[in-house]
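The complex appears here without one of its protein chains, the remainder shown in place.
For reference, chains read A and B in written order, and residue numbers begin at 1 within each chain.
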Amino acid sequence: MNYRTPTGGAIDRNTVLRFTFNGQSYTGHPGDTLASALLANGVHEVGSSVKLGRPRGIVAAGSEDPTSLVQIEAPFPEPMLLATTVELYDGLVARGLAGQGRLANEPDPARYDAKHEHCDVLVVGAGPAGLVAALTAARSGARVVLVDEQNQAGGALLGVDEYLDDRPSAEWVADVVAELKSTPGVLVLERTTAFGMYQDGFVLALQKRTDHLGFAAPASVARQRVWRIRTRQTVLATGAHERPVVFADNDRPGIMLASSARTFRHRYGVLPGSRAVVFTTNDSAYCAAIDLAESGVDIPLIVDARASAPSRLATECAARGIEVRAGHVVTGTEGSGRVTDVHVAPLGSGHADTVVCDTLLVSGGWNPVVSLFSQARGKLRYDSELGAFVPGEELETVRVAGSATGELDLTACARQGRNAGAAAAIAAGFTPSGQVPLPTSDSRCTARSGLVLWRVPGAEDSSFVDLQRDATVSDVLRATGAGLRSLEHIKRYTTIGTAHDQGKTSGMIAAGIVAEALGVELADQRPTTFRPPYTSVSFAALAGRDRGELHDPVRVTAIHPWHVEHGALFEDVGQWKRPWYYPQPGEDLHAAVLRECQATRESVGMMDGSTLGKIDLQGSDAGKFLDMLYTNMMSTLKVGKIRYGVMCGVDGMVIDDGTVIRVGEERYLVTTTTGNAAKILDWMEEWLQTEWPHLDVHCTSVTEHWATIPLVGPRSRDVLAAVAPSLDVSNEAFEFMTWHDTEVAGVPARVCRISFSGELAYEINVTAWHGLAVWEALMAAGAVYGITPYGTETMHVLRAEKGYPIIGQETDATVTPQDLGMSWAVSKKKPDFIGKRSFARAENNRTDRKQLVGLLPVDPSVLLPEGSQIVETDRLPEPPVRMLGHVTSSYPSAALGRTFALALVRSGHERIGETLYVPVDDSLVPVTVTDSVLYDKEGARRDG
Amino acid sequence: MTADPTSPLAAWTDRLTFAPALIASERPFLSQLTVRVSDPDAVAALGSALGVVFPSVPCTFTTGSGPFGAVEVLWLGPDEFLVVAAPDLQLPIEDALRAVPFKGSVVDTSAQRTTLVLEGSHVRDVLAHGCSVDLHPSSAPVGTCVQTLLARTGIILQVTGPDRFTILVRSSFAQYLAAWLSDACVEYGAVP
Partner (left out) sequence: MQLIPCPWCGPREEAEFHYGGQAHVAYPDDPSALSDEEWAQYVFFRDNPSGPFAERWSHNAGCRRWFNAVRDTRSHDLLAVYRVGEPMPEVTA
């Protein structure tokens, strides 16, 4: 059966769209939503309810609809959309849901993005109030953004056939929109829902840009966009939602809000059914009844809960053969799927009549949409005439206009819009020019408050408050019966208002029923908090373009292309990609690392150390400042020399380490660990700016100015000599912990003789521009020695063999230099440095602190998993088991010919020589505690 | 043997034309020096040495011409400036600045960042996808220089013409930024 009217509606009847719903093929027209197209085909039953499996239909025409959840299957699976907000397109495949959908298994091929927008006045809602507000602000010269959820402006006017100023309302709307769009500095965003309102005029809005194009959506255009709007002033013209009245079996398909039925009629040319009973508490439903009757729907009865019906409207109804029964209510419905009968009885008590119908239209009054106002921390006030919460105060930067205030008369709404638009423009520093004329309507429905009626007494188990959550009056009464009084608690207990619709039609009613049950005034009740998002927003939209390779910046060094070309596998260190190891064909991690370690210890290896943090310090107080930052003395360092240093926080815990190079009398260059480069620069600036601004020191990051290449191993001197002919590389001329400026491969370079492996080693620094070429020159010069590039894993093994800790691996913000066995790096001479005072605290002097030691598994082939716990006995006692510490690093070692580990162990330094146990899987692995330095204790290899 | 320099966006050289959205181009190897100074007399003297008046207004840059040709000075903080000049001038500029006696510092940071010039009718649109600063000409006129975030990287952004911007980005982030720009321009018809 076809419920499409012969004329009317903003649809293109000349074009037919084919779609599939629940496996059935249907047709509709451009301009339809999935809901209107289904209704046009006589389909009311969309899905079933989440808990009880009861059939559910379409209650409302817009985003407030609590029931019409569908799953889109084609063009791309998308769950939990409302049929009332899905614009129809050719080829759409959808099915109804029982409260849950399915996510696609494959990545969404569509693009999503975000865009920042700044304006003086943001207007939310393009109904009469919003349009006048926007036009008033635009004419003042302000930068204006107007967002509206619908695919065309008009708001409530889209659902009626009213005339404004003696012409169709659509013409008035079109004129205003045309002027707005042609005004410079005005942005009109259709299909855009402002879903979140935050501090400082920050509003998030979701624009559905190509959803409605379906298969024809261009791949290059973002399907949805999150607008990040920053505005000085906001006008909320968000309208009002009609609410139902709760009665027994009020959830059957075919039971619909009266104004929504009117919207389906006028906007889409669709009739809700053949024979409709209307149940109302106010005047507005009469207009729906009259309009539908004139369109051919049989309206046998209007049930008006008020003691007397409005006489003029009742007369109009009588002229159309519509009976009006005042002082009556609907007490229940029948039907196996869709409604087939309604029970009507006098309000209070009396005999119930049964009326046959296929549609029941309900109106329980209007709820102003105050979600964004409430999000903006606006206080709400209960309006007992409306039976709804309304904005209860003026905010400095947020104004409310139109039916969002509770006002229902069109001209009055438009006047509020004009006032709000002008006030917003003035507050933003503009002067409104002239007054936008206010439209007047020919509406037959006078705005008059109705009767506030939350529910009709009846079977509480089937009187649904929140249709999506299957929550009934029983559930509410169970909550109040259990002693709950706060609406916030009752919301959580009953789940009312927690579904996709966030209680747009149910929240107010729930509050009313609670107040009745508790015998309290709603004016004394605090409404539940409105939180973003106002309507559902997909994670894809929130992620925007921050996915795939753009998810997080990948930082690369100047030498990165070489690493890629030579098959390096990479490790993420912060945002950096660092070569992890360079496997040769057939090699796994262990094989490659053993080879890289061996080549480096026996001949020469090379790595990309460019990610090390580097900070240039200049000023007459630079030495003094470094003396405060490092635990050891830096001011005594001679120009030309280098010193290793440790930094602690005020609590005495190690935060970073690195080398300090004295470049000149008043200039140093310090290095930080890769991960802490930014943090340490901030740390320095924090002390300089907030504590010691009198110090003459300036810090500048040069991390990325320099490419840094450690050249390591007994043959490193020969390789360096080959590429730096002007440099005397002899041990005497170029001592350990000194630096020289020279040329390497023909470019200016600073070469430092430092070692993180115990081997003879140099660190070559050239500008990042020359990093790649110098790297290649070193590779070429080292070829005769079998120079081997190595990655972070080999670096870790080489340093661990020497017992050098890695900050962040051996340390975790609870480890002091003394715990690391680095008392030698803690100055006893300096009167103060950051952390010094904490070393004297009792806690820092406990003998059972965890200390860094080496562990040698008794079985030299056993590799301890990093992070393993360490216990004292070879059998686990009953829990709780005392843990002595944990393994911080563990590797197989080519140089030692066995596995080894570093660990933090209670009283570790005293335990050297003891056997402890490490639980691995189901066994306890015996390990011998050793000094943390396991290789070349004497330091014989340092000078080559 | 002499090693040839490679710029951070060398791999993107032929891929920076995002027409019709905008045209991007790397200006590699510019001389860049970070200058820390707060004494107004010293600031003036340093400017004279380069033939440019250092910016006194936060979030702006100045241009001038002197012994080192055209020089830009970018405001980075109340006592921090970035001097930008043609390639291969970092050493003589550093010498010229050090010749001025002042408390502060001069650091060659030429390779710390690379420079991208963006030009075209959609340049503001593209930037607005990742930059929260209002770049409307009324808020950010020519001469503006802000340090802020673009997508997920820090940048220095100079407004150099009606539809022309210069971005300075840390060298290690340059390829990420190029990839992000390339992707942002797809919306406006550019072919990735």
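One rule holds for everything that comes next: a contact is a pair of C-beta atoms (placed from the backbone, for glycine too) under 8 Å apart; a residue touches a chain by one contact, two chains touch by 3 or more.
What you are looking at is a predicted structure, and each value in this text was computed from that prediction instead of being measured.
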- [ ] Out of A:184, A:831, A:879 or A:913, point to the residue that touches the absent chain in the complete complex.
- [x] A:831
- [ ] Please give every residue of chain A in contact with the chain that is not shown.
- [x] 198-200, 202, 228, 230, 377, 650-651, 682, 685-686, 689-691, 693, 831-832, 836-838, 840-842
Task: Residue ranges of chain B at the interface with the undisplayed chain - done: 58-59, 76-78, 80, 132-133, 146-149, 154
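Here is the rule we use: only the chains that are shown with their structure count from here on.
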Task: chain A-chain B separation of Cα centroids, rounded to whole Å - done: 31
Task: Partner chain A, residues of chain B touching it in the complex - done: 1-8, 11, 28-29, 34, 36, 79, 103-113, 125, 128-132, 134, 136, 139, 151-153, 170-173, 175-176, 179-180, 183-184, 186-187, 189
Task: Residues of chain A defined as touching chain B within the complex - done: 111, 113-118, 143, 220-222, 228, 230, 545-546, 549-550, 552-558, 561, 576, 611, 616, 618-620, 696, 698, 700-706, 723, 745-747, 766-774, 776-777
